[in-house]
Each structure stands twice: as structure tokens, then as C-alpha cells.
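Can you keep this structure in mind? I'll have questions shortly.
Of the protein chains in this complex, all but one are displayed in their positions.
On to chain A.
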Amino acid sequence: MTASPTTNKNVQSVSGITVRLAGDSGDGMQLLGTQLTNTSALAGNDVATFPDFPAEIRAPRGTRAGVSGFQVQFASEEIFTPGDVLDALVVMNPAAMVTNLSDLRKGGILIANEDGFNEKEFKLAKVESNPLDASVIEETYRVVKVAMTKLTRDAVSEFGLGTKLADRCKNFFAMGLVYWLFGRSLDPTLRFIEAKFGKKPDVAAANVAALRAGWAYGETTEAFGESYQVNAAELVPGTYRNIMGNQAIAMGLVAASKLSGKEMFYGTYPITPASDILHELTKFKNFGVRTFQAEDEIAAICSTIGAAFGGTMGVTASSGPGIALKGEAMGLGMILELPMIIIDVQRGGPSTGLPTKTEQSDLMQAMFGRNGESPLPVLAPRSPGDCFDIAIEAWRIATECMCPVIILSDGYIANGSEPWRIPALSELPKIRVSHPEGSDGSEAYKPYMRDENLARPWARPGTPGLMHRVGGLEKEDITGNVSYDPANHQHMTDTREAKVAQIANRIPPQDVFGETSGDVLVVSWGGTYGSCHTAVDRIQKAGHKVSHAHLRYLNPMPSNIGELLGSFKKVVVPELNKGQLRMLLRAEHLVDCLGINKVQGKPFTVTELVEQITEIAESAKNQTPSAGGVARSAS
């Protein structure tokens, strides 16, 4: 039995739809977006999302600053981005319309809550007159004006809610309409309403009524001639769920904890967009996860190091400003040579910057943001689902090499979501962790002896005979005693550097999408994977010799990177910063990389990448490999 009605209208089959829902931050757009995403994923589509919300919790209502948006692309083929141009845009008020309209394609569907368009709202949105009335709007788009507030009130009137509560249901009305338009089943959302509002039967019933009313409006009104159908995508067989980046990191950490037989301590201080990792992990106490909300980021990482010293795996996370505070302690973690994971969910910087917007500008901070020579491994997930694998990989490296490992995520990945194929436990790597056993203490313990990975032993306090002292002062080789000996400092600095460098031998070589030589190599890292991959795919299909290498390991980089860079006439590095990876590649490999750089708090659109990379590919085509001053040496 299904609770979802079926349509009598024409259904047009399309391969993918990009829709953005935009309204005031109090309008429930994020909820609407998440529901649409889950429903589409359950229908078997591939989905990718991009939530975009203001930094203020209650930004002034009705203003442009208060607009909250949620974009989702769902498709019957594999997709890697939430889409550039919108096929449909739902706007709840004038501010949402004027700030989002430029992304709607010509001929796209604009659904507007007519009731949100009045003199008061025009003033708040700082528009002279009703933007819906402009003749160019009707000419350019398929405009559907719906009196959502009134229709919602009518639909829920029988439940006797006050006007305020009744009006809150209008996002469910909008949802119903959108579901009708795109042939989505109401069932998952009906289940959601039951689970969320079950204890308040009148609210639940009102939301259900609003949802159904929205659906019925689409079915009965003449405004829409047809609805659309996006078939299931052909994904790798398996069981899937929808997952957000921060959720995936939390789950990856818990998985690694189980795989390594190590309990986990998570010390952190709330900061956008990292806080959700804490919220997720607090649910996993029955996995032995101890979460600690510290008094600040410094205490957060210090508590993490304290736990690691005690033999428990320590994890901390923050965003750029908090990572800056953690710098000194990261250096201590490095010289103590204790395993831990430090997650930076990057956001727009510098300083407080753009807290809710995405950027990739902490790479240099991760690489060098500590005093002294203190290299640390740096990894970056490329998508929400990849956060799971990166968390396990970081755990493996940290325990195998006895050192802190940095994960560079970003706001786009953290809040974005995609279908995630649930792995079987047998597919996950084993992580072997051991602690030295006790001794009778007749010989002084040597806490800085090293194994083949140059890792020192992880001796746990409480073990007889292994008493030792660690600290931030330079250590003497092997004994770990304080040492100011010049030659020893050189040796220890070199050893710590070599320990990180040799990780390159134990990670997979860099893979390439496309040929391993050609005109242009696009090199990217982190959350820009989807746009870069999609762009290169299109450029290749247009006949250009362009390939794509996406780095998940930033320090050390895979050992074949130098050779790869040298095999193309031009190297292009798109980044949401002013050229940080480009600087590293140039410095390390003497390759004159070109940058495509954007710092607008927004991800790349595929279109802008296609344009710029194609231009470079055109110019590279006629260039002989030695011309153009492109250094091709790889060291």
C-alpha cells in the first residue's frame, strides 16, 4: 500500500534536474531541501546537494541577507556536482527571487509564493516594485505564481492551529508541489513527519495536509502542463544511504576505532562548519567514544594529546580560526610523536571570514602553520562520501607512523550530501595497533626507538617498567631525554621529516582521469573534485587532450606526481584560494602551473571551469612541449 497519489497528467522523462529552493532563513528551506534529497536518493537517483545559508541564525526577515537556499541535482546518471544552472527555482519572497534568479536557465520554471510578494516585502528586499511583474520575467521563464500562504492556511484550517503555526506549514505545501512536479513519492516525507511530529498529532496532521495540498495543487491547476520523471541512476550495486560530509567523517572515525580496536577521545570547541562532527559523535558513546566540549580550541587539542599519551586515539576538529589557535599544540603533538587526527573543515577566511561559506584557503596553514620544522601528513576528502574513507586512512597513517595527521575538509563537502554505498565490514582495511609490553625495569626504557616506518612505540602509562617523560624540548635520539646537542637536533629534525616523507611509499600512486600525457593536466584537491571532474569530462568529450589528477594526499604527495606534471604541456590548478597548491607544486617540481582561482565563498561552476580550461587547452594544442617557458623537469 502506498500513501503517494499518482498523476493523471503527462509525464516527461528527463535525465536530470537541478532545483533550488530559496526563502527566508525562517521558512524551512533546508528541511525542504533535505527531504527532497532523501526522497530522490530513495528513488534511486544520483544526488548532489549544496545548502547555502546566512551566517546569522535569525538574519533580518525578508532581507537579502536573510535568504537561505538549498540546491539539489538529481539525475539518472552519475553526477559529481549539485549543478550550475537551475531548471527550477522556488522562491518564497522577493529577496529570495532577486538574489537567485540569475542562476535559473532561460525557459526554466520559476515557482513563486505570491503571498510573499507585497509592499512590505519589497521594502525589506530593497526592490522598487514587484519583481514578478517585470515583463522580461514572463518572457524569459515559465512563471508559476502560487498563493502558498493562503492555500496552506485553507488546507490546515480544520486543525485549529494559530495563524503563525499554520503559516509554518507552507514549506510542506511547497514540498508537495515540488514533489508533484518531479514525480517524487510522498511516502518518505510522510514517514519523516510521523517520526518528527508524532508527539504533536495536530502539527503532524497539518503538515501532512499541507504536503498533500501542494501535491494536489500541481495535479489540478492548469499552471503545469506536465510533470517530470527522472529515472533511477545506474550506480554500483549495493545498499545505499544518503550521507553528508560531516556525518561521514564521524562514521569513518567510529569505523576506524572498531577496526583498530582503539577507543576514541574527541576534544573540540564548537565552530561552523565543524560542529556537526561533534553532534554526530556524541551519539556514538556506546562505541566507547568520549566527546569533550573544551573551553577553547587550545584546550580541545591539548586534551586530545593527553588522551593520546594515555593510549587512546585522540581526534580534534575545528575550522580555520580554531586551527590557528591549535598551532602550538600541533607542534607539540609532532615532537611527542603521538597519533591523533586534526580535522580542519575549512570556511572562507581570513580571521572569522565567511563562516558559512566554503573556501580552500587553509592549505598553507595545514602545511606550515606551526613554528619550527614540523611537517605533518595532510589528507583531503574529495566528496561527502569520501570523508568516510579519509577518516579511516588518516587513522591508519596516524597509528602506523605515530604522528598527528591533518584532514582538510571544507564547508561544501561538510554540508553537501550524496548517495553512499554502505561498505561491507570485510571491505574495510584492518588497522593494526600495538603497545609495548611491560618490563622488569632493569633496563631504562627507550621511548624514541623506531621501527621500519620510523615510528616510535606507543607505550601506555600504567605499563610497568616503561616509565618515561615526553615534552616539547628537543629529544635525544632513542632515549627521548632532553637534548640541546646541535647534531642531535639536526638528526631528529631530519628523522621526523623523513618519517612523513616515507608515507609516500605506502599510499597508492596518483591516478589520472584520461591519458597520462597530453596538452593539459588539471590538478585539483579537496571539495572541487566534482566540478573539476565534470568539467574535464566535458572537455575531453569535446576532443581535447586534457586529463585530471585529483589529489587526496597533499603531504606527502604520491611519488609519481613529479613525473605526471612533466608529461603535459600545461598544468592547470583550479582552487578556491589564491593559488596555494599551485605554489607547492611550483616550489617542489619547478613546473610553471597556471591557476584558476576563486574566492567568493562559492564552489566553481562546471561552466566556468570548462571555459577557462578549454581556452588553455586551445593554446597548448599548438605548443611544442619545450616551448612556452614551461619547465618540465620533475625532481
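Going forward, a residue touches a chain if its C-beta (ideal position, glycine included) is under 8 Å from a C-beta of that chain, and two chains touch if they have at least 3 such contacts; residues count from 1.
One rule holds in what follows: contacts and distances are computed from a predicted model.
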item	value
Name of the absent chain as recorded in UniProt (options "Dehydrogenase", "2-oxoglutarate oxidoreductase subunit KorB", "CRISPR system Cascade subunit CasC" or "Chromate transport protein")	"2-oxoglutarate oxidoreductase subunit KorB"
Touch with the omitted chain, as defined above, among A:314, A:377 or A:518	A:314
Residue of A:306, A:321, A:429 or A:579 touching the missing chain in the full complex	A:306
Residue, one of A:41, A:111, A:387 or A:557, that touches the chain absent here	A:41
Residue among A:169, A:254 or A:376 touching the omitted chain	A:254
Which residue of A:142, A:290, A:491 or A:538 touches the chain not shown here	A:290
On chain A, residues whose C-beta touches the chain left out of the figure	38, 41-42, 44, 188, 232, 234-242, 251, 254-255, 258, 263, 265, 267, 284-290, 292, 294-296, 298-300, 302-312, 314, 328-329, 332, 336, 422-423, 425, 438, 444, 461-473, 481-482
